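Have a look at this one before I ask anything.
The complex is shown incomplete by one protein chain, all other protein chains being positioned as in the whole.
After this line comes subunit A, so read on.
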């Protein structure tokens, strides 16, 4: 007779029925929604709050990203935001009492052209001035850090060096979500899955609640963390967002012995690669060009990044693509996020993180919670307002942020 199955492990959070009213409701139970709830409860004492998730917790981009964490952005505003996020990452495993495999194995961004080299050195200088650890390393140092990389000049775009951020790294994304969810739950936050927001209730220009498929929920404040669906939510709420949603694909190989000790990103031949703890090579690149909400993209995009990967890492020629998938990323014209008040009172929006939202999870939550609690932005997200598209104070990270977005 088969062994009796062990007891189900303890659930990390309750699955409560929604109450009729909360002090604040967060729409979207991905990483950013959970982090926002966590910091609202922890830093601002707001525990009578709910996170509403249309599907299951962290089933969107939080489960689909390539888990890279870094803060080597060019512009001051971005460096401030992402470096704060990285500092929070560094304390979160202890704070959340959860080992989510945060591994500061370093990230290098390769340079393949003279233009790349100049941009890279400029960015290293900007990073150092902003207190972000960054250095320029030679092809030989690249090889030392990642022995499987090809630095010969027998390829179309030889490696001419790289920027290196030693404190950057990866983390296990689903565990990050569970860690936040457990702590939120402990502090009294209601995490409500299978609860889709279908409309907003307003009194004049003030939001007073949301309509959902599980009934009306009144709320003193409503905060949107809808990622790829931000435009859909904004339209329901009655304001415009400068967002376009695109498919972004990623993939993994089968499991391999540890061969890749760091994270390598290449903007020019366009692929980024790390190796997950259990051994899969994790890779991604750019978005599919067209607007899409389909959580899938075209195979030629995968093919192109595989070509880049095999050129840089010849031994990958013997690896196999095991799974590919897509998420929906919310892109802005300046490739920087929006963490902002809106034109509607007590309604707040966190979106536009595009292809880089995972690394920003704690920073977004920290600054967005501050914005919601005080009805004023934190100094770190003040520049990431919606009005910048009107005033012209763009934070143009297109091509400046070490990778194309």
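One rule holds for everything that comes next: contacts are C-beta pairs under 8 Å (C-beta built on N, C-alpha and C of every residue); 3 or more make two chains touch, one makes a residue touch a chain; residues count from 1.
Basically, contacts and distances are computed from a predicted model.
Student: Since a chain is absent, check the UniProt entry for it and pick the matching name: "Cytochrome c-type biogenesis protein CcmE", "Sarcosine oxidase delta subunit", "3-oxoacid CoA-transferase subunit B" or "cysteine desulfurase".
Tutor: Of "Cytochrome c-type biogenesis protein CcmE", "Sarcosine oxidase delta subunit", "3-oxoacid CoA-transferase subunit B" or "cysteine desulfurase", the absent chain's UniProt record names it "Sarcosine oxidase delta subunit".
Student: Just name the one of A:229, A:270 or A:359 that touches the chain not displayed here.
Tutor: The missing chain is touched by A:229.
Student: Given the contact definition stated above, which residue among A:243, A:364 or A:380 touches the chain not shown here?
Tutor: Here the residue in touch with the unshown chain is A:243.
Student: Suppose we count only contacts with the excluded chain; which residues of subunit A make the list?
Tutor: Per the touch rule, subunit A residues meeting the hidden chain are 229, 231-232, 240-245, 289-294, 298-300, 332-333, 389-392.
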